[in-house]
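Below you'll find the structure, written out as structure tokens, and then a few comments.
A single protein chain has been omitted from the complex, and every remaining protein chain is retained in its original position.
As written, the chain order gives the labels A, B and C, with residue 1 at the start of each chain.
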Amino acid sequence: MLEIQGLNVFYGDIQAVWDVSLHVDEGSIVALVGANGAGKSTLLRAISGITSAKEGEILFSGKSLKKLPPQDIVKMGISHVPEGRRLFSNLTVYENLKLGAYIPRSRRSVTQSIERAYDLFPVLKNRMNQKAGALSGGEQQMLAIARAMMSRPMILMLDEPSLGLSPMLVKTMFELIMNLNRQKVTILLVEQNIHQALKIADQAYVLENGKIAMTGKGKELLSDPEVQKAYIGTRWSKS
Amino acid sequence: MLEIPNLDIFIQLLINGILFGTMYGIAAIGLSLIFGTMRIMFLAQGSMIILFAYVSYWFFELLGLDPYISLFLIVLIGLGFGAGIYHGLFKGAAAQEDKNISLLIAVGLMFLVENLMTVFWTADPRTISTGYTSLVFRPMGIGIPFNRLMGFIIALFATTGVLLFLKKTYIGIAVRAAAEDMEAVTLLGINPHRVNSVVFAIGTGLAGIAGVELATIYPFDPFFGFIFVLKAMIALAIGGIGNVFGALLGGIILGLLESLSSFFIGGGWSDAVSYGVFLLILMFRPEGLMVRSVKKA
Amino acid sequence: MKKDKQVILTALLILAFAVVPFIVDSEKSYLVYSLFLFFCYIIISQAWNLVAGYTGQISLGQHAFFGLGAYTTALIWLNNITKTGYYFDPVTILLSGLVPATIAAIVGIPLLSRLRGDYFALGTLGMGEIIKVIFVKGGSITGASDGLHLPSSVYSSIRPYYWTGLFLAVFATLLIYLIVRSRTGLALKAIREDETSAAAHGIHVLKYKVLAFSIGAFLAGLCGSLYGIYLFHINPDSVLKLDWTLYPILMCVIGGTGTITGPLLGSFFISTVFSVADIYFVQMHPVMAGILIILVMKFMPKGLIGLTQRKEL
Partner (left out) sequence: MDANSVVIRLERICKRFGGLQVLSDVDLEVHEGEIVGLIGPNGAGKSTLFNVMTSLYRPDRGGIYLLGKNITGLPPHKICRMGIARTFQLVRTFLKMSVLENALTAAVYGQQHGRKNALQTAMEALELVGLYEKKDMMTVHITLSDRRLLELAMSLASMPAITLLDEPMAGLNPSETQNLLRVIQRGRNERNTAVLWIEHKVNAVLDFCDRVAVLDYGLKIADGKPDEIANDPKVIEAYLGEPHA
């Protein structure tokens, strides 16, 4: 469904992503893992059109996204939950959700979409008139995902959904992601919490310094000693 | 020793201050909205106000159009003009990291409009003088000039309108969201240029209202715009950016401050008092004006 | 080799400017007057260049220091303070630079320690207005809004203005050049690039910001003094108007801020445009200034210098 070919992304004069090719099949969960600064977020930003200096090709259902501005990419059915959630903290939960359905196609069914969001995340319903800034970290992450789902996307891109959450909440978050996936939403996930990410991913790509270092099925990578070495450290595997 | 005025004069001063201050407030709301999404002080706002004051003046002089009727026309012109200015001048610079470019374009626009007006209409002060210009209500002995009262009422309506727009409409909510995080807004499928141009349209529409008000109550000349935008910034500093009602309130407080200080210390010095307050707020109450930029850092 | 050549070329150019009044009839020719303005623009735009272009602090209060310089000259002269002759008196001109520099240091400490970016710009704008009000309300000392009148009978020729202007323009440019190339220049540029990082590398940020602000005020004051001597009538509308902040900004951005030659190019360009505008359409030059500033920022935000730099990339 989403196909990236030979993508190079630049920040000014600096190249952050080097010749990356990957593809995301419809209905799958694809994980992008790697250390801080490996280029994972940049890759997502390039797909959603925020970062524009790029070479190569990004195809969505065969159409090129390369030259489109972010707002048009959302209209095509790609939603991006950015790193750090980026909620509008002075707006209420309800207003945040409502804005998520801004594009004409989803605006028509905004009431149903909000109902659906409340079904998925019941806590949000109780807090619909509170400001988003008043929510706890876990609730904020849920709101961020719910907001991105309002446009009824075909692909949901999540950037570090587990960041800053307690281990308990991380677990809940990943269950949620799998739940969304069961509802036919394709997931592209960026994570530093490799353990969890690889566990649920159908396909995973390991990024290192802006290049794809490894790729494979999530569970295969999880047991791959190379991955263990690169991320957890040789000595750690002894324990 | 300061002279202690009697109560009537004091109340009169308060009322004058409030009525005049709403004009600052209206201008400040426009500045606040534009600063919210674009992160620039739109220094040409004052010149826009004067421009619309002239438009209203010429509508009156040439067509005999009453200012309160031409107001509607001018607001419409203002809305369109604002969107046009954004698309013509600021669109390219808005995407740029360097905010100084937008700031300097605003400075250039101010300069251009100011001096163009001088060339066309000379630097002589003008004012609209209608049959009701000198009409004053006197409830309980306190004089309330009709035009200032009208201005006050119109300002209240305008503020309420802007507030409702920001609360109830889709694009209004998007404007408030954009003031927090423009990038996140675009990730929801919202065109940032649309948000910015709406904000410019509203800001310039409000400048139209302030311009008509100004023309009916105060003699103006092309260079008054710069002073006006400074005053609007002070109002904003007092009221806090990002809060529509706060901006209006800031304007009213500034109006009171000027009205009182010109009585007690003497006209002319009141300006120094306002600028002094402005500097003090900038320096010591950064949460008023700076709240966003701190959060962004 | 290349450097020697540049020095020789620069010296020749200065010499060429210096002999202009001998070649053309200085009292009748418009050229000498417009070159005099060109020199004034250089002085004040280099001043702004140091503060904004090299130190990164956009000041909108430059006109206040320009005006302070003019008023200082007038006050010294009229009150016979230094007893040194006054008309083109170096002591008076120097003092007219030092007074604004001192005031800049005093107001600069609170402004620069507390305000950053846009807020500093707005703060300096407010400061300029306060200074204006003080002069308007200064009563008999400052002559209120009518201002001060210097004895214009001493005027005999534009030549001393021309040469003093040339001298000060060379001086200002050389001063900025030397500062920028010195260790102080390193600190200023580091502050422009990243204040936090500059502090983390041992730079006393406030000290250097105040220093640059003060030197900028010094140069603006010198220029104000010279212009005041030329006008003979110093009042808030002539020397304290915002144009004296906007013009240097315009010249710097047109030429290219943060370079030595940028303000020179910009000043030349603007003074030429103004001179032509003044001859053919009276009163139009501020309008053209507005249009130019918009066009430049829209289409070449790096200025004329940017045109050559882009090719390197």
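Quick note on the criterion: a contact is a pair of C-beta atoms (placed from the backbone, for glycine too) under 8 Å apart; a residue touches a chain by one contact, two chains touch by 3 or more.
It should be emphasised that the depicted structure is a prediction, and the values quoted were computed from it without experimental measurement.
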**Q.** In the full complex, displayed partners of the excluded chain
**A.** A, C
Q.
Among A:62, A:104, A:167 or A:225, exactly one should touch the missing chain; which is it?
A. A:167
Q | Of A:63, A:195 or A:217, the residue in touch with the unshown chain | A | A:195
Q: Name, in rising order, the residues on subunit C that touch the hidden chain in the full complex.
A: 183, 186-187, 189-190, 192-194, 196-205, 258
Q: Tell me where the left-out chain touches subunit A, residue by residue.
A: 12-16, 35-38, 162-164, 167, 170-171, 192-193, 195-196, 208-210, 229-230, 232-236, 238-239
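Note that only the chains that are shown with their structure count from here on.
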Q.
Nearest whole angstrom, what separates the Cα centre of subunit B from the Cα centre of subunit C?
A. 32
(Q) Counting only Cα atoms for the centres, state how far subunit A is from subunit B in Å. (A) 42
Q.
Measuring centre to centre with CA averages, how many angstrom lie between subunit A and subunit C?
A. 53
Q. In the complex of these two chains, what residues of subunit B are touching subunit C?
A. 39-41, 89, 92-93, 96, 98-101, 103-105, 107-116, 118-119, 226, 230, 233-234, 268-269, 271-272, 275-276, 278-279, 282-284, 286, 289-290, 293
Q. So in the complex, which bits of subunit C are touching subunit B?
A. 58, 110-111, 114-115, 117-119, 121-123, 125-127, 129-130, 133-134, 136-137, 242, 246, 249-250, 253, 283-284, 286-287, 289-294, 297-298, 301
Q | Parts of subunit A lying in touch with subunit B, wherever the complex brings them together | A | 48, 50, 69-71, 74-75, 79-80, 82, 86-91, 95-96, 98-100, 102-103, 107, 147-148, 150-151
